[in-house]
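Other chains dropped; remaining ones untouched in position.
Lettered A and B in written order, each chain numbered from 1.
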Amino acid sequence: MRPSGRALDEMRPVSIETDFTKHAEGSALIRMGDTHVLCTATVEDRVPPFIKGSGLGWVTAEYGMLPRATNTRMRREASAGKQGGRTIEIQRLIGRSLRAGVDRVALGERQITVDCDVLQADGGTRCASITGGWVALRLAVNKLMKSGDVISDPMLDPVAAISCGIYAGQPVLDLDYPEDSEAGVDGNFIMTGSRQLIEVQMSAEGATYSRDQMNTLMDLAEKGVAELIAAQTAATA
Amino acid sequence: MRPSGRALDEMRPVSIETDFTKHAEGSALIRMGDTHVLCTATVEDRVPPFIKGSGLGWVTAEYGMLPRATNTRMRREASAGKQGGRTIEIQRLIGRSLRAGVDRVALGERQITVDCDVLQADGGTRCASITGGWVALRLAVNKLMKSGDVISDPMLDPVAAISCGIYAGQPVLDLDYPEDSEAGVDGNFIMTGSRQLIEVQMSAEGATYSRDQMNTLMDLAEKGVAELIAAQTAATA
């Protein structure tokens, strides 16, 4: 049924390789099947102007794709002179999601920037970015705690994300690119380790969906996120 | 409890004034309380390159805010030299939502651009844009049908949108700005006249929410959308 032969509720193999690059305070290469995203976390002692002096920390994210991460080459955004709408939407989502898992008081007045760069894409890059980005963030915070710059752990609960959608009339978990490009309804669920919701984005393109279908997709998402959080825990143990 | 004194499930007064401007093929000024959005629909005989020759139509949207639509003046995006991330996210949402209510085969190979410009803002501008934008679109399509350019009505079902959120611990319908700026959880539901979902976006900032809360918000949304669709129907009768 699914092009990859997976069961409807079966995720692609997940692997998380920490410390893939040496300069960042935290880094991880996450692979969800053929989707590979390099995530790095950078700690800086400055915060955005709107929280200066508040004692609160900040977590933000940026997202990019290498031009040939995809099947046909996409124009490099640096050369086009601006980030596209899709990029901006995604990086806002990543930042928002990661912030939801952080106690900004405990973090203290510093900023952590999570860069998520897609080396190879096969659907679900924004979810992989959130899941892998959380690992990079966790590692960077570990370093801050080890050095004594942060005393009380600001990481409240792991954050992970998974896509679901309706493909060929069936609710499926973790869409790859061939599914994603055909699905009339698909979206992303960002959740915590304790199954609380952080963000739900479920869109239809040329289609609609019922509340019942929405509920089924949410069930699938809970299953997927549980597996991802296990992988995050293993990688950062 | 609510700053405006409204009940938890009470929307702000809605009014839709059609033909507010004379040049556009369809136009409507929608007012949801103190949020006022001017929506116009422009019909053009060209379509984007990626569907040229397909026989399919296209519906797209652009969104803007007058610099002093808000309490403090925002920098004009034309002068800043680019549309901000929030603007881009919103106009992509409007376009996607309106397309879900249109039979693109019946529309034929033409493009309708819905411009939503916020004259005055008090929260919920993207929802008002979708609801008012649908009216402008409906009116423009009416003109195409009257002239015989379009034979079979491409408008499948009305599309409307409403915000919901958790304010001071309580689920509330149709957040105004004072609520929106305090709510830890809020989002938008875009639905059709037959209660099908088109898009759900529920975000938390520095908070999380449970599936039960999600369900309550969805109940509120269904109530709100029903009222909006009644207003759309009255305005385009």
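Keep this in mind: a contact is a pair of C-beta atoms (placed from the backbone, for glycine too) under 8 Å apart; a residue touches a chain by one contact, two chains touch by 3 or more.
Only a predicted model underlies this, so the values are computations on that prediction, with no experimental measurement involved.
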| item | value |
| --- | --- |
| Subunit number of the complete homomer, 2 shown here | 6 |
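Please note the rule applied: only the chains that are shown with their structure count from here on.
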| item | value |
| --- | --- |
| Rounded Å distance between subunit A and subunit B, as computed from the means of their C-alpha atoms | 28 |
| Subunit A residues within the subunit B interface of the complex | 82, 85, 88-89, 92, 96, 99-100, 104, 157, 187, 192, 196-211, 214, 218 |
